[in-house]
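Rest of the complex left out; these chains stay put.
As written, the chain order gives the labels A and B, with residue 1 at the start of each chain.
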């Protein structure tokens, strides 16, 4: 694992408060599990509404968590006055997302002035069992001086 | 646009009935808008619960619709006894997903014995305005003889 230093000492608070403002995360029931400089984990407990027809988490849920973890991992490294948005991501679904909960982990592999690149992994957990169900790779863009209350946005603007 | 022929004359019914069994689609409020052999459109009206913090559709919602449209576009071309699952997809978020509703369109560009490849586009619509907010490309796998009631699954199994 790479070591990054946060430009903003309040990175943890900023990540968590931005996350809380994303209505869709509350709608899904997702929660921030861990925040380190350049690393974020998001947790989501099982609910039937989140499933496809076999009772597994829907792939869209898996992709959403991976994207969002990547964005917040990038966001943990930007300056106080900056925000971040998703440019693109790719995800491979490698095993059924079957379990009591999902854990999405994103790690920054490159933190540039404008762009960050993250590797993402999503795990399906049941009791002690932890199976990787997805692997992803995404690009996120720092928006300098974009807001009084800058946040991560999983959406691309006038990039 | 390429022309594909459906192997299964009931492709339209199968796509719609599979879609209805995906709890997550109902939870989001998404609906099938159009089904042709090798082409599927999914529509989703605006709801605040689907947003990120600026009141736009969350990127995860955009990605979910693109993935699912791709899977069902592939599914429209498989035989009656087969199902399909998402192998992987990549999505670029190219404009804010801001509007009264989203429309995700997927078109098959390659329909192979085992794998299908789809191009996806997601549009944000408001009144007469229609702005492309995402472009995607994904791979989907046909599972032969996998079910009495075969369906598209946005999730990868023992592939």
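As a convention for this text, contacts are C-beta pairs under 8 Å (C-beta built on N, C-alpha and C of every residue); 3 or more make two chains touch, one makes a residue touch a chain.
Treat the numbers as computed from the prediction; the structure is a model and nothing was measured.
Student: Starting from the 2 chains in place, I would like the total count of identical chains in the complete complex.
Tutor: Full complex, one repeated sequence, 4 copies overall.
By our rule, only the chains that are shown with their structure count from here on.
Student: Angle of the rotation mapping chain A onto its copy chain B, from a C-alpha fit, rounded to a multiple of 5 degrees, please.
Tutor: The rotation relating chain A to chain B comes to 180 degrees.
Student: Counting in whole Å, what is the centre-to-centre distance of chain A and chain B, each centre being its mean C-alpha position?
Tutor: Roughly 22 Å, centre to centre.
Student: Give the list of chain A residues in touch with chain B in this complex.
Tutor: 18, 21-24, 26-27, 48-54, 56-65, 67-68, 71, 85-97, 133, 151, 153-157, 159
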